[in-house]
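Take a look at chain A:
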Amino acid sequence: MDVILLQILNGLDKGSAYALIALGLTLIFGTLGVVNFAHGALFMIGAFCSVTLQRILSWSFETIDPDKTDFLGNPATVKTPYVVEWFGESTGLAIIDWSVPLAILFSIPIMIAFGFIMERGLIKHFYKRPHADQILVTFGLAIVLQEVIKAFYGANPIPTPAPSAFTGSFDFGLLLGFAENTIIYPYWRMVYFAFSLVVIGGVFSFLQFTTFGMVVRAGMADRETVGLLGIDIDKRFTFMFGLAAAVAGIAGVMYAPINSPNYHMGMDFLVLSFVVVVVGGMGSLPGAVLAGFMLGILESFASMNIIKSFIPGIDQIIIYLVAILILLTRPRGLMGRKGVMEE
Partner candidate 1 sequence: MLGLNQRDTKFLLIVIALTLFTPILLQPFPADSGLAQFNAGYPDLMQRFAIFGIFAIGFNILFGLTGYLSFGHAAFLGVGSYSTVWMFKLLNYNVLPGLVLAIIVSGLFALLIGYVSLRRSGIYFSILTLAFAQMSFNLAYSVLTPITNGETGLQVYNDDPQILMGENGITTTHFFGLKMNASHIMDVGPWQFTFNFGYYFCAVIAILAFYLSLRIFRSPFGMMLRAVKSNQQRMNYTGLSSRPYTLAAFVISGMYAGLAGGLLASMDPLAGAERMQWTASGEVVLMTILGGAGTMMGPILGAGFIKYFENIFSKINDQVLHGWFAFLPDGLENALVWLLHPFVGKGWHLTLGILFMLVVVFLPGGLVELGQRIRNMFRKKPKADNDGSHKPQQTPHVAE
Partner candidate 2 sequence: MGLLEVKDVGKRFGGLQALSDVNLSVQENTVHAIIGPNGAGKSTLLNCLIGKLIPDTGSVTFQGQSVLGRKPHEINQMGISRIFQTPEIFGDLTVLENVLIPCFAKRDGSFRMHAFETVEAEKDLNEKAVAMLEDVNMQDKLQMQASSLSRGDKRRLEMAMSLVQDPKLLLLDEPTAGMARADTNSTIDLLKEIKEKRDITMAIIEHDMHVVFSLAERITVLAQGTPLVEDTPDNIRDHPKVREAYLGETQQT
C-alpha cells in the first residue's frame, strides 16, 4: 500500500509537467489547428528563464576585503551581489534564494511576447498549409531555439536550486500511519504539483467564465462560424498562442529545481507530451490533463523494481506502449472529439 502511494506521488510531478505542456499543445491545436513541435522548446526556455533570473540576481561587484587574504597572501576579493547591496543583507539573499518562484513573474511577459512573435511571424503563415509542413517548420524552430540556448548556456545541465525553505522532504508515511521513511516526498515536488493544479484550474476557469474564453471555445468548435459573427478571432487566437506559450514557460520555470535545465530537455518532454496529447484525444483539454497525470503515474509504477523484474525494460517503453494500444483501440484517444485531424 505504501509502495503504491509512493509511486503515485512520484508520478505526480512528471505528470504535472506532461499535463501542462499537453494543455498548451492542445490549446494551440484546438484554436489554431497547428501542430506545434516547438512547444517543448518553450518549456525549455521557461526553465532557462529560471537560470537567467538566478544569474541576473546573483550579479556581483567585487571589493577588496583588507582583513582577509587568499592563500597567496594577496588581499582577497569579496563578491557582493548588487541586490544585497541595494536591499540589505537579509532581503537581498532572500531574493536570490527565491529566484525560481520570482522567475514566474519574470518569465510570463517574456513567454507571452515570445508566443506573439512566434505566431505573428511564423505560425500565421502556416494555417492553410498541410500539417506536415507545420510539423516541419516548428521542428526547425525547435532545433534553432535549442541550439541558441546551447550556444549561450553550454551543453551541461545547470543546477537551479529551489528556495531553501522547500529543500528537504516531507514524510507522508508518518502522516498516514506507515513506518518512517517509507513515503518521503520532496517539498518542492509538492509545490510543483499544487502549482500545476492552480495553473490548470486557472486556464479552465478562464476559458469557462470569461467572454474571451467563451469565444475561444466556440472558435475551437467551429472556427468559420465564429469568424462570420464579426468577431476578430485571429487576434484572440494570437493571444491564445501567447497564453499557451506562457503556460509551457512557467511549467518550465518551476520544473528547473526538479531537473537541472539542459538544452535538450524540451525535445525530451515534447515527444512524451505529444504522446500525451494523442492519448488524451487531440483537441480535448480535459483529455490532455487526464492523460498527462495518468501517464506520469503509470511511468512511475513501471519503474518499480518488482514490475521491472517481471517485464524487463517496461519503464522505458510504457508510455509509448500505452499510446500505441490506445491509438489502435480508441483512435480518437480517451476524450477526443470526432473529426479532429481525420482527413
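We adopt the following convention: a contact is a pair of C-beta atoms (placed from the backbone, for glycine too) under 8 Å apart; a residue touches a chain by one contact, two chains touch by 3 or more; residues count from 1.
The set was built so that all candidates are chains of the complex that A comes from, given by their letters.
Note that the structure is predicted; figures quoted are calculated from it, not measured.
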Of 1 or 2, the one touching chain A somewhere in this complex: 1
Interface residues, chain A side, partner candidate 1 - complex: 35, 122, 125, 129-133, 135-137, 139-144, 146-148, 151, 267, 271, 274-275, 278, 282, 312-313, 316-317, 320-321, 323-324, 327-328, 331, 341-343
